[in-house]
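Note that one protein chain of the assembly has been removed; the remaining protein chains are unaltered in position.
Labels run A and B following the written order; every chain starts at residue 1.
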Amino acid sequence: MNRPSYLNSSVVLLALMIIPGFILPDWMRYVFTVALCKAFVVLGVVILLRAGLVSFGHALFFAAAAYSVAFSANLWGIREALVLIILGVLASLALAAIIGLLVARYREIFFAMITLAFSMAFFGMLVKAYRFTGGTDGLRIPTPAVLGFHLLPQTSSIAIYFLVLFCLVIVVYLINRFMNSPYGYILRAIKENEIRVSYMGGSVPKAVYLTFLLSGGLAGLGGSLITFNVGHIDPYLSYWTTSGEFVFVALLSGTGNVFACIGGSIFIEFIKTYAFKYTPYTWQMMLGGIMLVVILFSPGGLWALYENLVQRTKMGGKKYDATT
Amino acid sequence: MDNLLVIIADGVLFASWLFLVAVGLTLIYGVMRILNIAHGSLYAIGAYTGAVFVITYCQKSDWLPGSYLVLLGAAISAGLVLGTLMERGVLRWFYGKEVVLQLLSTYAIFLILEDVLKLVFGVKPYYAYKPLLGAGNFIIGGVNYPRYYLILFFMAVLAGILLWLFMNKTRFGKLVLAVIHDPEISLAMGIKIDRIYIVAFSLGAILAALGGAFTAPMTVVVPGLAVEVIVISFAVVIIGGLGSFVGAGLGALIVGLVRSLAVHYVPELELFTIYFVMAAVLLFRPQGLFPTKEVRKI
Partner (left out) sequence: MTLLLEVEDLTIHFDMIAAADNLNVAINTGEVVGIIGPNGAGKTTFLNLVTGYLKPQKGRIMLMGKDIVGLRPHEITAMGVARSFQMPQLFLELTVLENILVALATGTGCSLHFWRPLKNKKRINEAHEILDRLGIDEMHDRLAGEISEGDRKLLDVAMAFALKPKLLFMDEPTSGVSTEDKFQVMDTLMNVLNQSEVTTVFIEHDMSVVQRYAKRVLVLSEGKVVADGHPEAILKKETQSVQGVEIKCSK
């Protein structure tokens, strides 16, 4: 049921995003690409949020993947983007696999704090191991080759945009299926009532652990992709304020819908860029203000606001069908 | 022997700074069950206010002790004003909401205050070193230490003692303890939780500002103070146990000594010893040294 719906969503996304890829001015496409890369991480945070867990350390996986790509490209001379992406995601998955074992049984503040601690520990390592990581100077990543094609400087940003878009479309499709599957609902159930889930025969620690893996992997994908776009990374990718930004966008988007995450990410990235350009001392204030308003009036994020509106405009007749 | 003395001195002095900075956070958490991310902002406000007051004061007078009083005054006024504003103006609308949302609301306040600080104080650095340099040095284990560090140490100890006295010997303090212990029953027994929250938060804010104000002479006051301090405060508080003052003290001591050891023997590790200790504590004894809250674990 609803199989066409998943395909539809992805096709819509593809269509919507193809045109901007070609016609936008370079700097705007750049912002778009960054936003899309970050959207992967936001998705990762959102998935955990659905289960009631706030990760204040997702920047860890983001940074780990990015640095893996940098090492692979610089130390081993790997240029093929697809290989680099796989290496980056593997790195973040490996980290998530280990940390997940330690972390999967924590909740609320403690979950947030322990993820924070790990990401900051990683930050410290990145800064201190400057012989490998360049310390706070960071590392450069050479322009990758995609499917064997070396990218020309004029078209590289377009190519990277479409590479990111390609990954995004696939992920959107998969995550949409995931959200509507029993597992997707179990996550919501865990947030509501873990004990009941356990009493239905569901292993909560296992569900949380695997979700943490998925979440880390998504963040790693974003981290790998962003290296191609920005060409330079530094330890602040792992800083807690980076994690905070992801959480912020996740909250703003709400946990109900994959598109909301993408939209939210783009929205915030543009606000940051514009606001920073014109009013460098107020953009954080604006973000903070928006966040307060969202928490107070629509804690389910802007998506919940949209859903409510939709529900209210359908009067009588067919009720809002949560299956579409 | 000298070396050991220096390591311990380093550790204890750093710990006293940590304690001063973190104790407000644990107080607020203990009473209101809110982990205040904006704690760092209050610290920064204390630092800026302290710096400005001291700079102005030192232009007018040479009396050194006066500068310390000025710092104290700056901290109290900044903490009181901002603490009350934050609590009454913003936080109180979030009581009763999900813990996650409360946490994020403090994060939003932190974001807002970051910019407010830039708008009010600008981005230029503030140097308020007179209170530090004016006090001269003393020697431990063959190493020169500014006497100012001693002042910090005594402030931390004094703050700890006063807090303890306040909590355990005054009527109001006991009410606060009751709320820390069990907010629901306290409410049921007629304790006006709202008032306790205001007082506790203001007190926590003042303490944070105190930490900031007295740090001002030791460093350059620039934007970004808040960001660094937040995580270190979290670490101390988690290690000591959320909500426990004694824990904050011990946590500060542990972190201070561990860092001191790291700095002396394995300097590369300095930055992230604290996070490793924090992670280790969370893994092996998540409720901290002196638990007041049950760890939500399954």
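To be clear about the criterion, contacts are C-beta pairs under 8 Å (C-beta built on N, C-alpha and C of every residue); 3 or more make two chains touch, one makes a residue touch a chain.
Remember, it's a predicted structure, so these values are computed and weren't measured experimentally.
**Q** Based on the whole assembly, the unshown chain contacts which displayed chains?
**A** Across the whole assembly, the hidden chain touches A.
**Q** In the whole complex, not just what's shown, which of A:G135, A:G184 or A:G289 touches the removed chain?
**A** Answer from the full complex: A:G184 touches the omitted chain.
**Q** Which is it among A:L14, A:L210, A:V230 or A:L305 that touches the chain not included here?
**A** Considering the complete complex, A:L210 is the one touching the chain left out.
**Q** State which residues belonging to chain A touch the missing partner chain.
**A** Residues touching the hidden chain, for chain A, are 1-2, 177-178, 180-186, 188-189, 191-193, 195-204, 206-207, 210, 319, 322-323.
Assume only the chains that are shown with their structure count from here on.
**Q** At what distance in angstrom does the C-alpha mean of chain B lie from that of chain A?
**A** The separation of the two C-alpha centroids amounts to 33 Å.
**Q** Residues of chain A touching chain B in their complex?
**A** Interface residues on the chain A side: 49, 52, 54, 102, 105-110, 112-114, 116-118, 120-121, 123-125, 127-129, 194, 204-205, 240-241, 244, 247-248, 251, 281-285, 287-289, 291-292, 295-296, 299.
**Q** Give the list of chain B residues in touch with chain A in this complex.
**A** 35, 90, 93-94, 97-101, 103-105, 107-112, 114-116, 118-119, 123, 227, 230-231, 234-235, 238, 242, 268-272, 275-276, 278-279, 282-283, 286, 295-298
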